[in-house]
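Note that one protein chain is taken out, while the other chains of the complex remain in position.
We just call them A and B in the order they show up, numbering each chain from 1.
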């Protein structure tokens, strides 16, 4: 019974699929944006690869770029001030850095919303109180939270870096429907080519205490490195722990292989 | 683990070497398993954000003499009491020998700020919150705090005087960071 019934069921599926094959057009709808879209450029960071480390000076510069530029519109919701001790700041520096931010609080006398100086246990305060406020201030576009941005985008750090340095004038042959509308900016690395964010960086915009270069590329690279850290502060620790575990497992596997060969030594199999 | 079954064939040194490898493999596996247990146990310890909340600032300017407030530090209640001169005198008058957990009031306060008694509001018996910090609450036979759970009485220096609690209410680590600002932790 099973086989004849199965045969009929199978035939049903196959005929349905054959009909589908012969009715589906073999050509794709042309997507003009594809032709203008660019693949992200690679950026090499010290946190890449199998032997990573944090370039703390670079991360500190990146945080400065975030604070002076990005934080005007973008939140960093998952990062606490205490976390930046990992970037090489002392406890005192962390405290005074936290203090330079005002975080939301409640007036103890009236219960009204108020602000107070930041503490190391606080997280970076968001520039807008909520999504509606953020959209209202940004031409109905929502600036995404940056904590996880390098993990939350296809292409990760490469995409972010490319996007920051990728603003340009629209090419002459760009079809009309792909032209940036009002309040939009052409960027070939952005999925639909038109980005609500204006080019955020300009040469010399941020002055670094260590005198590092502050052209757009250098700043974009620094802030990208910083946002790789914010997305995964445990990255370096993770990889090096991995090496230790792997070393253990290689020895373990070697020993178990020898034990296996021993036990089977007199058994043909 | 047992490998005897298969290894009876040879009676030479090879047997001992083979046994050694089997034992080494099993012991090595044991070491690995034990190491993996560490993070699985450690994850239950306070996480970084909980540890970061370990200090709290309190403004004490509004507490009148004879009043107390309840606040919290590390999610535990803290009593801040502004002692009256009479309460201080009463605490100082008690002979240390009469105390279950001998401590003077001076030892339990900061120099020059003896009227500020800051203790955890956690009964040292089984962790209830004693009464006496808020207006109108019973303060026990010794005019300090009274724990209603099992009847522990604390005196004006929050020292245990009667009932099952073994020790005085704990004084948390704190310092005056301003004239009227206390940082606990």
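Please note the rule applied: contacts are C-beta pairs under 8 Å (C-beta built on N, C-alpha and C of every residue); 3 or more make two chains touch, one makes a residue touch a chain.
We take it that contacts and distances are computed from a predicted model.
K.L.:
According to its UniProt entry, is the unseen chain "ABC transporter ATP-binding protein", "Cytochrome b", "L-serine dehydratase" or "Carbon-monoxide dehydrogenase large subunit"?
P.N.:
The chain we cannot see is recorded in UniProt as "Cytochrome b".
K.L.:
What are the shown chains that the omitted chain is in contact with?
P.N.:
A, B
K.L.:
Which residue, A:19, A:32, A:114 or A:202, contacts the hidden chain when the whole complex is considered?
P.N.:
Within the whole complex, the residue contacting the unshown chain is A:19.
K.L.:
Which candidate, B:29, B:63 or B:128, sits in contact with the chain we can't see?
P.N.:
B:29
K.L.:
Which positions on subunit B touch the chain that was left off?
P.N.:
These residues of subunit B touch the chain that is not shown: 1-3, 5-6, 22, 25, 29, 39-40, 42-45, 47-50.
K.L.:
In the full complex, which bits of subunit A touch the chain not displayed? Write them out.
P.N.:
Touch with the absent chain occurs at residues 2-3, 6-7, 9-11, 13-21, 23-28, 50, 78, 83, 144, 147-148, 151-154, 156, 191, 231-234, 238-239, 241-243, 245-246, 249-250, 252-253, 256-257, 259-260, 262-264, 267-269.
Criterion: only the chains that are shown with their structure count from here on.
K.L.:
For subunit A versus subunit B, what separation do you get between their C-alpha means, in angstrom?
P.N.:
Taking the average C-alpha coordinate of subunit A and of subunit B, the gap between them is 41 Å.
K.L.:
Which of the residues in subunit B end up touching subunit A in this complex?
P.N.:
3, 6-7, 9, 18, 21-22, 24-26, 28-29, 32, 35, 48-49, 52-53, 59
K.L.:
What part of subunit A is in contact with subunit B in the complex they form?
P.N.:
Residue list for subunit A touching subunit B: 80, 82, 108, 120-121, 248-249, 251-252, 255-256, 258-259, 262-267.
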